[in-house]
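Here's a slice of the assembly, chains where they normally sit.
First chain written, first letter: the chains are A and B, and each begins at residue 1.
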């Protein structure tokens, strides 16, 4: 059996394990005060072309969304997100646990459209009863989105402009950011992301790390006493080195980008296999996840040699199957899939 | 100027003020331990035909929704509600403040349809990732709904059956319950409501009281140590007599139903006036609120003698105007409206 189930089926990129081993017996201070963490922050700031940015490391994606959203929103605010967004659907209500509402808007192919958001904001402020409602205090987007699509630079610029017009931060969830940036369809660089958003995170868990997400506050806007707020949420890692060393490795010699590109190359070959097999594409994706509409018989057949994700039920006889590549996908995996 | 702005423009029904004055100097214990509160509970249980019910009084509607929902949901659960429901839109995120998500579903004329809810529940439990989602742990309906419509007995039975099939409580927000029960279109009694729901509240604030809502737990299901949970939420009134005496009065000699019926009679006359004037009904309502689609010129004209609620913006030149009657609407008010 070969797994294309998701992009976190393997451990860490071997270079990361190597660095963890090399540095293992060094005595280092905890809570991110070590020099590897400092180095990782510098490298990320450089990669973002944003020397004034503030970088912080957290352990996982839901934790990061919950910490960022709840420390940046004010008491009376909620966060705008796509109905299909990770914070809307797949975080067990982690944002609401912090006392804030997710203001869910319809989305197209996983993407929030600027007109939808603008209309919502206008209606909110035109509504005479809005003091009895939740104020929209942030816009959340995932890039790549949950189904694997990408915002264009023009789309992100529009959202960014709109947010600045309404003086609310634009937050980009980059759990799979590497796969987005290295996609053939991408017209954005990491520097563009840093410029257009107020805060975003660079996903490690799904892009080669054992765990870890790098949050980048791009506009001198890291919440005050952030470490204490992180601790209060049970999210402060004692051995911060674990995060620092991993990201220091990922941002040395462009490793993060190289392994992301590898996943995209593999994904392009998956798309070719899909075409050859005549499977029906459910939603065209330029990133590392391919959604295929299969009859339940086809799915059962595929399941004999391949582990995949059942992304959704389409109807009584069809399922949407997700095939994900990652930094760890091998030639052997591809060969098995081609035969499946 | 005459006001049809909402159903809480006046103080209390005079009979309530009279009873407050008569009992004013009696020494009574606090926190709802007084005999008037006890008497009010008995009268409400009798009116519900539900002797085993447990009745508790709270101060306002949003408070009641927040207290009930957050004390009845379990940690991993959220509450299903119509997108247009009060808890979804007009409570500033009070449910989310308690750490729980409102699972918003599309509704028709303000009503949750049983098929929509059933589909949602089925999809949830069929979704292999549902442990990463918010479990649906309650269904919330408003009756009358926010735009003034009513569930039929058959509809409420269907929702009740569905909830019991999934072993989750059905909660009915009766902020305007009297106006619903006394509507010409109603095919339900208070006893039906008590039988079909697991918990509901009988609105006082909008039906003749200065403040106060009576929560009825119909199935021996009042949360354990409820008084402490109420106190924890800042919702325990020291002088519980204020709530007890008001509801004791409202449920003496059918006062609650009589004054509700008065509002409906007035509403029927409002509908006649609307017909005569040829105004366009936005949504037909059998209760005390009438929604009218007006040009902004018509609205400005009406605004010269009448205070009303601007319920929503329809388009650039039209507004949805709400005319609400209540227990306090007078013949004089009607005359002014007819002339407007």
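Descriptive notes on the structure:
The rule we apply is simple: a contact is a pair of C-beta atoms (placed from the backbone, for glycine too) under 8 Å apart; a residue touches a chain by one contact, two chains touch by 3 or more.
Computed from a prediction, not measured in an experiment: that's the story for all the values here.
Each protein chain is a copy of one sequence, and the assembly as a whole in this entry counts 4 such copies (shown in place: 2).
The definition used in the following text is that only the chains that are shown with their structure count from here on.
Spacing of chain A relative to chain B, judged by their CA centroids, is 41 angstrom.
For chain B in complex with chain A, the touching residues are 76, 78, 89-93, 96-102, 104, 123, 126-129, 131-134, 310, 312-313.
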